Every structure is written in C-alpha cells, then in structure tokens.
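On to subunit A.
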Amino acid sequence: MNLIFEIFISGALVVSGIFGFVGSYGLVKLTGTLQRLHAPTKATTLGVGGVLVASMLYFYATTGHVSVHEILIAVFLLLTAPIIANFIAKTYMVRNLRASDLPKSQSRKGWALYDEPPEP
Partner candidate 1 sequence: MELLVASAIGTMTAGGVYLMLRLRTFPVILGLALLSYAVNVFLFSSGRLSIDMSPILSKYGDASYSDPLPQALVLTAIVISFGMTAVLVMISLGAYLEADNDEIDIEPEITDEDSAT
Partner candidate 2 sequence: MLTRLIPHPLLSILLVFVWLGLVNKLTLGNLILGGFFGLVIPMLTAPYWPGRPKLSKPINVLGYVLIVLWDIVVANVQVALIILFRSNPNIRSQWVVVPLELTSAEAITVLAGTITMTPGTVSATLAADGGSILVHCLHTDDPDAVRDEIKTRYERRLKEIFQ
Partner candidate 3 sequence: MSHWIILPVILPALFAPLLGFVMRHDIVLARATSVFATALLLAVSVGLVVMAADGTTHIYRLGDWPAPFGIGLVLDRLSAVMVLLTSSLAFLVLLHAIATGWDEKGRHFHALFQFQLMGICGAFLTGDVFNLFVFFEVLLIASYGLMIHSGGRERMRAGLQYVVMNLAGSTLFLFALGTLYASTGTLNIADLAAKIPAIPEEEAALVRVAAMLLMIVFAVKAALFPVQFWLPATYANAPAPVAALFAIMTKVGAYAILRVHTVVFGPGVPGTEGMIDAWLFPAAIVTIALGAFGVLGARRLMPLISFSVIGSMGTLLVAVAVFTPSATTAALYYMVHSTFAAACLFLVADLVVTRRDGDSLRPRPKTVQNGLFAALFFGAVIAMAGMPPLSGFLGKLLVLNSLRQPDVMVWAWTAILAGSLITIVGFARAGSALFWKSTAIDPPEPGAADAPGPDEVLSRNATPAEVAPAVLALAALAGLAVFAGPVAEYLEQTANQLFDRAGYIAAVLPAAGGS
C-alpha cells in the first residue's frame, strides 16, 4: 500500500475518532437535553463518515476494487439521523415543556406537539 493511501486512511480514521469522541463528550458535558441533542450529530456525520471513507480507501488499496457499500451506511444514517433527532426533541418537549415555553408558531396552527392538525 502506498504511503498516500496510508496517510489518507490514517487521517480519516483520526478525524473520525476525534469527532466520535467529541460527540459523546458533548453528550456528557452539555447541560440540558436539547443542548445535548446537538452533540451526537458529529458522531453520525464526520465520525462514521470518516471511518467509512477510511474503509473504502483501505479496501480499494488492498483489493483494487471500489467498495461502495460503505456509502449505503452513510446514506442510511444521513436519512435517519434527522428523524431521530426530531423524535428525541419532541420526546423531551412533550414531557418537559409546555406550549407557552416556546415561541409561537408563525402559521395558522400551533406546534404539532401541542395542537391538533387542521381538519383536512
């Protein structure tokens, strides 16, 4: 394996490790659930992303084939992470915040958590 690959792979790995750690560190360090909600996004994006890039490079370097299935994981995580964050935020809000604690919605109905959807 040539050095360029080694450097890139190692770099990707190190970046991944750092962001993965920072994500969890933020999870512990930050105060308040909503603040903490911001932290893991790092692990999802650059953390896993870094490992996946490293993996693709590594398998290309060792076998000569382009390995694409890492992209699948990345796509899957990118698609699902916002949904998860959204759900967790709502879970926190519905149990700990009242509608009055939030700024008002700027449309006809209030926030979906606290207000019935309009009649279709």
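Heads up, the rule we're going with is that a contact is a pair of C-beta atoms (placed from the backbone, for glycine too) under 8 Å apart; a residue touches a chain by one contact, two chains touch by 3 or more; residues count from 1.
Regarding candidate selection, all candidates are chains of the complex that A comes from, given by their letters.
Just so we're clear, the structure is a prediction, and the values are computed from it rather than from any experiment.
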item	value
Direct contact with subunit A in this complex, candidates 1, 2 or 3	2
Residues of subunit A that touch candidate 2 when the two form their complex	18-19, 22, 25-26, 29-32, 34-35, 37-39, 41-42, 45-46, 65, 67-69, 71-72, 78-79, 81-83, 85-86, 89-90, 93, 102-113, 115-118
